[in-house]
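A protein chain is absent from this complex, but the other protein chains hold their places.
A and B label the chains in the order they appear, each numbered from 1.
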Amino acid sequence: MGNCCDAMRNCCTTMGNIYFGATKNTNVRFSLPAVCAVWQIAMIVLFGVFIRYDEESDAHWHEFRIEHNITSDIENDFYFRYPSFQDVHVMIFVGFGFLMTFLKRYSFSGVGFSFLLAAFGIQWALLMQGWFHSLDPATGKIYIGVESLINADFCVAGSLIAYGALLGKVSPVQLLVLTLFGVTLFAVEEFIILTLLHCRDAGGSMVIHAFGGYYGLAISWVLYRPNLNQSKRLNGSAYHSDVFAMIGTLFLWMFWPSFNSAITDHGDGQHRAAINTYLALASSVLTAVAISSLSQKKGKLDMVHIQNATLAGGVAMGTAAEFMITPYGSLIVGFCCGLISTFGYIIVTPFLEKYLKLQDTCGVHNLHAVPGMLGGFIGAIVAASATEEVYSVEGLISTFDFEGDFADRTVGTQGGFQAAGTCVAIAFGVVGGTAVGLVLKLPIWGDPADDNCYDDEVYWEVPEEDESIPPILEYNNHMIHHKHQDISESNFSVEQS
Amino acid sequence: MGNCCDAMRNCCTTMGNIYFGATKNTNVRFSLPAVCAVWQIAMIVLFGVFIRYDEESDAHWHEFRIEHNITSDIENDFYFRYPSFQDVHVMIFVGFGFLMTFLKRYSFSGVGFSFLLAAFGIQWALLMQGWFHSLDPATGKIYIGVESLINADFCVAGSLIAYGALLGKVSPVQLLVLTLFGVTLFAVEEFIILTLLHCRDAGGSMVIHAFGGYYGLAISWVLYRPNLNQSKRLNGSAYHSDVFAMIGTLFLWMFWPSFNSAITDHGDGQHRAAINTYLALASSVLTAVAISSLSQKKGKLDMVHIQNATLAGGVAMGTAAEFMITPYGSLIVGFCCGLISTFGYIIVTPFLEKYLKLQDTCGVHNLHAVPGMLGGFIGAIVAASATEEVYSVEGLISTFDFEGDFADRTVGTQGGFQAAGTCVAIAFGVVGGTAVGLVLKLPIWGDPADDNCYDDEVYWEVPEEDESIPPILEYNNHMIHHKHQDISESNFSVEQS
Partner (left out) sequence: MGNCCDAMRNCCTTMGNIYFGATKNTNVRFSLPAVCAVWQIAMIVLFGVFIRYDEESDAHWHEFRIEHNITSDIENDFYFRYPSFQDVHVMIFVGFGFLMTFLKRYSFSGVGFSFLLAAFGIQWALLMQGWFHSLDPATGKIYIGVESLINADFCVAGSLIAYGALLGKVSPVQLLVLTLFGVTLFAVEEFIILTLLHCRDAGGSMVIHAFGGYYGLAISWVLYRPNLNQSKRLNGSAYHSDVFAMIGTLFLWMFWPSFNSAITDHGDGQHRAAINTYLALASSVLTAVAISSLSQKKGKLDMVHIQNATLAGGVAMGTAAEFMITPYGSLIVGFCCGLISTFGYIIVTPFLEKYLKLQDTCGVHNLHAVPGMLGGFIGAIVAASATEEVYSVEGLISTFDFEGDFADRTVGTQGGFQAAGTCVAIAFGVVGGTAVGLVLKLPIWGDPADDNCYDDEVYWEVPEEDESIPPILEYNNHMIHHKHQDISESNFSVEQS
């Protein structure tokens, strides 16, 4: 299949060169507004047909409360989940957005395009996830509440991760296409994994990180640019852009306990997921620092590792956080994944670029794909080793949702299905990403030329003058110019004389 | 009235020139400390006389719980509203503060003066709103709880919006005066709109955004500076200051669902307001991007639009968010307001500056004044079209608070009052702003000269040297100087020879 795809990607490149020449047209003045407007109108129509408030956000809630004997407004799911929702929301927009500002001249696109991508994606996610997970067959409507909003944010995270692999090399139109297909694929794989296979994946190690990571990597592989080193001067950070990226890192790191606990069971489920994630993340920081220091001359730390590998523990706890993995188990997971992720940045990413022709700007392979996959398998192992003694009978049923059709499932079987779910997520990422990559290779999307990547100038009105030149230096430069003129004149006069 | 004001503003200018000459004195060493100290001491005295804890924050809560048969501490209003309060708090200080850091050399003032303004304003707001809304006639005291804190933050938002129109052109003393009157006017118009007219305005489209926007515009109109283009070099952004501003934008955008749901009814009210705002905001992003791209050569995006117009949906949902506007209704509101707001930045702001002599630094006309006004009328329409079928009998009463004196009001009447309330807010903004503008025109407040606007140097100790000059360049410049000296000398010797 690889060869076939390889042939196809070459074919597309050739077509592009034939029809459009080697120069790229990055003008998106027609395509970007058109896509935004058409899709937003489509969203309005589809929302009009399908989306309604659920019983907890509808004005009939008072009647519902009486019918279901709910004693207080505080039992509305809003109060169980809204604080976590807002934390997740911050992770999606500030966390992912600012993590991608690290390039010296691509901060506008890093934070701006992830904003655009996510704002579109959450609407489409409400529809896609609604159709697959909560369409009421009686009314044909999707009923949404705060949990739907969290799930929409989660769904968009997959596409944002994919953006990380492509950062600097794609146009905003390509990103919207990537999101349209990414959210669609996400909803399908999520349906297969969570509903058909009946896996548990509260923080999305499988459905979000493994899928999103491999989806992005597959697209990046198809969109391989042999001459990308023409933009090498811009593919790096600057002092301040690294500090901006730390805003993203820290908000992701701090709120990851909310991410992994946002949609777990009320009560002990949310409580435990937050504790486990908190511990795994703390542990990741220490191993990331250790390996980063070990890998560099004089033990100097590398900002790339601190910005990314410190988060690996959160990714890897996405599935197991709600289980009784134990506090020290969480620390072990964080320890190993911080280590593996940092090694990935040092060794694997350069290897992939050199030998697999895979350009991965943010290193999503090391932060999302691999830790996500590991997280899936960790979840499988922890599930398979669950006992009634540790969980209690009631706890085992509620944690793994052994109810209805799945009342007779054993924990061993559950472990097997969890592992299978991880494979499904990876398969969806790789196959889906390859297909979407071929679509994105069509020479109609306004992507930048090889010598024009990682540059905000292509898609943004960038302020001309830089404020960072202090008046004194400006004055000096000014004087230098003046002096030059004088000198040139005097030289000229010398020559004349 | 316009002519009268025009005459008065000319008169003030003349007075200023006569008594103080054309040069401006920006020394605030006496006035700023004096205002801060005197007002803070006044706050302490007034708080001592008037402000007490309410029953939910008082140590007598245990007795109150038993008296009112409240089963659990979790029913304390603190747990319903505190997460939203903290989100609103972030919007006021980081959201507004960082949104105003976009100017290349005015970031200290943008974030620092809004910090000062808001810290003073929330204290004065607790008093003013207390006197108008919750003064206990029996004891003569104002009892405060978490909802009072949210309302104080809301009240200050009006003055922060006004600051947006004046950014770079006023002194910190003027801002404190603006806040003193702004909070006062706010409390009065809020009393008229919410209590006398019995409007609903949970997220403040009318009372916060329409009022604050027109208040700032009217002040800016009175303070018109014909020679402001002398500071043109500083009236623009720099690369990093635009990224800083995105911190403000994103925290406003993310937490706006909390803003619009913070003081709505417990249960479905808060839940629905959050969902509606989330959707409207997502929709705004896509239309803002579409119009921004359409308006520029080669489809390049403009950071000003992304930083501001993406928020228009939140402003416009301030009144209707708690109503049954439906999810697709929210998307439509966001769609239209993102579009209108971006057009405003492209067309209306330059028009206002050229023909109405109205200098609006942050474009609050497009982000607050117009979307706020539209939000008020949208609220009126949605209220007027409410039905018992959609809301349920109980829901209709609780949503529109049809109780007590207003038990017989129909939804049609309510819609009329909502529209009237919007007009009241605008009138208060325009008239109040004109009056306050005339006060601020007095030549005693230490505002900067026309060629000194948008410059932190006027009110801040700005670090002299800039770190952004890397050692190598510094070295080069150093060498250039040396070489120059050599050259000059050699030239001189040439001339001598």
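As a convention for this text, a residue touches a chain if its C-beta (ideal position, glycine included) is under 8 Å from a C-beta of that chain, and two chains touch if they have at least 3 such contacts.
Quick caveat, the model's predicted, so the values are computed rather than measured.
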Among A:Trp39, A:Tyr215, A:Phe255 or A:Trp445, exactly one should touch the missing chain; which is it? A:Phe255
For the chain that's not shown, point to the residue among A:Ala238, A:Ile381, A:Val431 or A:Ala449 touching it. A:Ala238
Residue, one of A:Asp54, A:Asp87 or A:Asp447, that touches the chain absent here: A:Asp87
Filtering A:Val222, A:Met324, A:Ile340 or A:Val430 for touch with the omitted chain leaves A:Met324
Sole residue of B:Lys24, B:Lys169 or B:His240 that reaches the chain not shown, by the stated touch rule: B:His240
If you put the missing chain back, which residues of chain A would it touch? 71, 74-75, 79-80, 83-84, 87, 104-105, 236-243, 246-247, 250-251, 253-255, 257-258, 266-268, 270-272, 274-275, 278-279, 281-283, 285-287, 289-291, 293-294, 296-303, 306, 310, 324, 326-328, 331-332, 335, 390-392, 394-396, 398-399, 464-469, 477, 480-481, 484, 487-488, 491, 494-495
Contact with the hidden chain only, please: which chain B residues? 26-33, 36-37, 39-41, 43-45, 47-48, 51-53, 56-63, 65, 71-74, 76-79, 82-83, 86, 89-90, 93-94, 97-98, 101, 105, 107-108, 111-112, 115-116, 119-120, 122-123, 144-146, 149, 172, 239-240, 244, 247, 458-463, 465-470, 473, 476, 480, 483, 487, 490-491, 494
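Rule of thumb we're sticking to: only the chains that are shown with their structure count from here on.
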What's the distance between the Cα centroids of chain A and chain B, rounded to whole Å? 32
